[in-house]
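For this view, one protein chain was removed and the others were kept in their places.
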Amino acid sequence: MFQGLANGFGIAFSLTNLTFALIGAVLGTIVGILPGLGPAATISLLLPLSFKIASPVTSIIMMAGIFYGAMYGGSTTSILVNIPGEAASVVTCIDGYQMALKGRAGPALGIAAIGSFIAGTIGVIGLTFVAPPLAEFALKFGPPEYFALTLLGLLMATLLGGTSVVKSLIMVVLGLLLGSVGLDPISGAIRFTWGFFMLQEGVDFVTLAMGMFGIGEILINLEKELTTELVTRKITHLWPTLKDWAESKWAILRGSFIGFFIGILPGGGAVISSLVSYAVEKKVSKHPEEFGKGAIQGVAGPESANNSAASTSFIPLLTLGIPGNASIAMIFAALLIQGVQPGPFLITEHPDVFWGVVASMYIGNVMLLILNLPMVGMWVQLLRVPYAILAPIIVLFCCIGVYSIRNTVFDIWVMGIFGVIGYFFRKVDMEPGHLILAFVLGPILERSLRQALLISAGSPFIFFSRPISGAMMGFLILFILIQIVRAVRGERLKAE
Amino acid sequence: MEKDKKSSLAWILCLFLLIPVTVGAAEKFPTKPIEIVVPFAAGGSTDVLARLVAKYAPKTFDKPLVIVNKPGGGGVTGTEGVVRSKADGYSLYLGYGSGHDLVTPHFQKLPYETFIDLIPVCRLSVHSVAMIIRADAPYKTLKEFVEWGKKREQVTASVSTKAGSVDITFQALGKATGLKIVTVPFRGGAEAVTAIVGGQTDSGGNHPSEIISHIKAKRLIPIAVALEQRDPAIPDVPTFKELGYNVVTVGSVKGVAAPKGTPPEVIGYLAEGFKKVCEDPEFVKSMKDIGQPVMYLGPADFGKYLQSGFEQYGKLIKEFNIKLE
Partner (left out) sequence: MGRVKHPGPGFLPFGLALCLIILSLALIFKNLKGDNSSTPFWPQRTWLRPLLGVAILIFFAFVVEWVGFLITTFIFLMIWMGVIERVRWRTIISVSIGTTAALYLIFALLLDVPLPMGFLKW
């Protein structure tokens, strides 16, 4: 194994491979920052190019670079303008944007980059040493397990705070309803599309996010006559202070491990990891009331989680031949076309591909750190632009981004509608964050539930009889009970 | 007078110059890259086929083939896009003969007429429906599976999409064997494979290309295939017919189609080009490695094949009384 890794480094350090790793990383970062275009779409655009490149290793290195590069870039817009680039960055918006508003965008971006680096590297270490057994573990996750996991995630989402429990719950319910728009995969029935063919695939996440977070935020800001910059408080240090570091280091580590395990699971790994990480950080923090107002752990944890999830999502691909998400599926296809079968034999039949890619991921993470840290200063300057100019530019970015997904203006309309809705939500103090998370997790939840019930012939026992889901459900029930007990006790104390 | 003569001369010259331009417009097809629409997500078996074809196409086509994914609506969205595009041969649909072409019209009305609004160009491959089980299952053949299944309340089969070619095949199998087969839909072939590999269901239905690596790794065993004759990609696997169950389909056919009204010469050129790609030994080898048999058929034969495949599904649905829940 070390032999393999050493070989891999040899391959990865070739000039060609280094160059392509860099190209991938830079492209990925740009794509992650820009709304709309995602790593999956970019990789598919570059597929034909990859045939012209001689060896499969090189093309995979580049595509992998795009993928985890996008994870680094996604947090940038979340922190700066409260617009999540993809589902995994939604959680970062919560505290990240608050930090930016307080003039601490620099430390936020910095800690996100550092955390991502550490987490990404930990993920790759996992890839190196424990890939095959981990993959086997991932296989045991069937519909009941996904149901339990998503339920856990959804529960964590409700813990995200906000002004009132009732309001948060309403947002969750709305999010779940929005998630059910479109073709239902289990029954083939079409729901809530009102004859709009464009809605058959459901509402697109990016459209919803751009609308509710981006446009909605801008509309509400228009109410105040902001002639100056968005951030009026003096922008303090550009870098995270030692204090920041001390506060975040455990969050980073915890996030890395959470993302590590949950990331291996096909479908939804990064989002759920970021959620769980946020909830965990809030629970273990000595100052939970800080969360939602700019607690740096709220950025450090989830960002680390989604980056290590990005690394470990390669595991099912490289060891079992099972792609876990759209970007990885693209890489899967590229491998196939190049004549490399991703599967259990990949390590033995094509060790240069496996180890070359793994080694390049180590290097890629370093490259991204070096790329992103200096750019922090540049990004922070962006906040100095007068809002009068910044706002329409942001709106334009959103419009183009949304248009680029399916080349149709229909999506711009949908985004606009969500923007207005988001505006009204903010007026009545309802957080769109809960809605969007429920929107993402809801379909998985419902699908897994129905698949599980099909398998068990209608018996709900299946959720408890299987070891993994049983454990998760047990934990869930315990958790809920504790919350209830606490709430009751709290009431009693108040009454006394 | 001088000026007038000069300007009229100029005009005549321009007119002459126009001639090569108009002639150029009727230049040999193709004059620009050809767009191939795959109405499924990138990375799937149809997409891989398309990209493989595009990789070897430059040897026979004068302009490159550009693959565009337009997933949605089970394949209907992208297909409709081609139906509505200009019939000049620059926008083609790859995947003609898939589930939404041969199966869905028996249950739902589509926004276009599959066999009228599209012209067959050629067949490239056939993705049969194979029944697979885990290597460590307590049954090793279809016969054993049926015996095992009869003792249970239900058996489960992971399938890729509700009411797709795989789903219908298994429902027919259920009726033919007398077993209660519950099909569990997943989002696409890859998810369905993950499910059966992980043992979440008792059996699975997939195309050979989706499981070839798992077969090689001896994790999954195909026990039957729903074709008239054995699938060249998995020649050792018996057909359902051989095993006594009259469940025969054409699986999911992968061919190329052009919108109605495309000129015959263009179709001819395209069919020839694809034929040469299918005869390229490197292409054949690559296809074999990924479990997709190269099965070329020209436009006329392909059209007939599709029609009979469509009717076959219709008969199957009727005979086994398959309904969409």
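Order of writing sets the chain letters: A and B. Residues in each chain are counted from 1.
Heads up, the rule we're going with is that contacts are C-beta pairs under 8 Å (C-beta built on N, C-alpha and C of every residue); 3 or more make two chains touch, one makes a residue touch a chain.
Note that the structure is predicted; figures quoted are calculated from it, not measured.
Novice: So which shown chains sit in contact with the chain we cannot see?
Specialist: If we consider the entire complex, the absent chain touches A.
Novice: Out of A:337, A:412, A:440 or A:473, which residue would touch the omitted chain in the full complex?
Specialist: Spelled out, the listed residue whose C-beta touches the missing chain is A:412.
Novice: With respect to the chain omitted from the figure, which of A:40, A:80, A:154 or A:186 is a touching residue?
Specialist: Looking across A:40, A:80, A:154 or A:186, the contact with the absent chain belongs to A:186.
Novice: One chain is left out of this view; which of A:79, A:358 or A:453 touches it in the full complex?
Specialist: A:453
Novice: Which is it among A:23, A:130, A:155 or A:169 that touches the chain not included here?
Specialist: For the chain that is not drawn, the touching residue is A:169.
Novice: Among A:40, A:60, A:215 or A:472, which residue is in touch with the absent chain?
Specialist: Going through A:40, A:60, A:215 or A:472 one by one, A:215 is the residue touching the chain not shown.
Novice: Which residues does chain A use to touch the chain missing from this display?
Specialist: Spelled out for chain A, the touching residues are 30-31, 34, 37, 42, 45, 164, 166-167, 169-170, 173-174, 176-177, 180, 184, 186-187, 189, 191-192, 215, 218-220, 222-225, 227, 386, 388-389, 391-393, 395-397, 399-400, 403-404, 407, 409, 412-413, 416, 419-420, 423, 427, 446, 449-450, 453-454, 458-460.
In this text, only the chains that are shown with their structure count from here on.
Novice: In whole angstrom, how far does the Cα centroid of chain A sit from the Cα centroid of chain B?
Specialist: 33
Novice: Quick one: in the complex, what on chain B touches chain A?
Specialist: 41-44, 47-48, 51-52, 54-55, 66-67, 69, 71-74, 77, 111, 153-154, 156, 161-163, 182, 184-187, 190-191, 193-195, 197-201, 212-214, 216-217, 219, 286, 289-290, 324-325
Novice: Looking at the complex, which residues from chain A come into contact with chain B?
Specialist: 40, 44, 47-48, 51, 139-143, 183, 185-188, 197, 200-201, 266-267, 316, 320-323, 326, 329-330, 332-333, 336-337, 339, 341-345, 447, 451, 454-455, 457
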